[in-house]
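Missing here is one protein chain; the remaining ones are kept as they sit in the complex.
Our next item is subunit A:
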């Protein structure tokens, strides 16, 4: 597993497809043969990563931005240049505008419900509590399940007439069997499933950060007469700032890309009421073969992520270079 023995052929350049058999070559370098110079070392070590990254990550983004200027069905070369029409179309498309709105709602819900709940649980698990290791293990477990598995499970849990949701609904004399079929509730239902899977991640991040804060700080506050809440509010919370801001960031980026869960649970329905940008893009790109238009949506998703990230880094995360206490403490 940890055998990056390939010394790839820098000229032919697709190290990824070459079988990693040149281990002996590495050994030979050590012998009497002349060693490659500094430039050679750099080239050899950087080539595999750069080739993979440029070919399979950067190039597709460039191709997408090019294709987004054409009306193109994905076959042959794009020829029908239409300028920014795909973009203006997207911003006039009620579905896509709805995607933006739903994305905003999901982020907001995450900020108001998911992250505070995760933070509260992290603080709780930071207390001396018997069995807290087991609780931690359970709370984080959903994170390792795939979004697909989670979605299928919850689809069945809430399936009408034979689900757990039905049983609970009967018990509450409500109608839970249709949460994913009702345009008014579906987005919230999706949000709950997303939170079920991901709150453990945020809890873990907060917990690690909390444990990186020296105990003496909040103890000193309490000694000075602060209540537990005051100590949390004015000592712990500010020191958790960097982690909270990163969590907000992860949550926004994650929402922009949300696909698997929605696709499996609802296909974006009913009547687009749980559709996300990624689902719309998939619909147009892989179902209706409007690759040009779908590429424009990809590029908008990318730009949203990038602009948000740059803005966030500049305005919000910048302060965190000063947050040395939490960083050092948290490293180990």
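Criterion: a contact is a pair of C-beta atoms (placed from the backbone, for glycine too) under 8 Å apart; a residue touches a chain by one contact, two chains touch by 3 or more; residues count from 1.
Keep in mind that, in the parts below, contacts and distances are computed from a predicted model.
Not every chain of the complex appears here, and the one that does not is recorded in UniProt as "Thiamine ABC transporter ATP-binding protein", selected from "Small ribosomal subunit protein bS6", "Ring-1,2-phenylacetyl-CoA epoxidase subunit PaaD", "Thiamine ABC transporter ATP-binding protein" or "protein-glutamate methylesterase". Note on the undisplayed chain: of the listed residues A:104, A:286 or A:311, the one touching it is A:286. Interface note: of A:61, A:108, A:220 or A:237, the residue touching the hidden chain in the full complex is A:61. Mapped onto subunit A, contacts with the missing chain fall at residues 1-7, 15-17, 20, 26, 29-30, 35, 38, 41-42, 44-46, 48-50, 52-53, 55-61, 63-64, 67, 74, 121, 124-125, 127, 129-132, 135, 137-142, 144-149, 152-157, 159, 161-164, 166-167, 196, 201, 204-205, 208-209, 243, 246, 250, 253, 256-257, 259-260, 263-264, 277-278, 281-282, 285-286, 291, 294-295, 298-299, 301-302, 305-306, 309, 327, 330-331.
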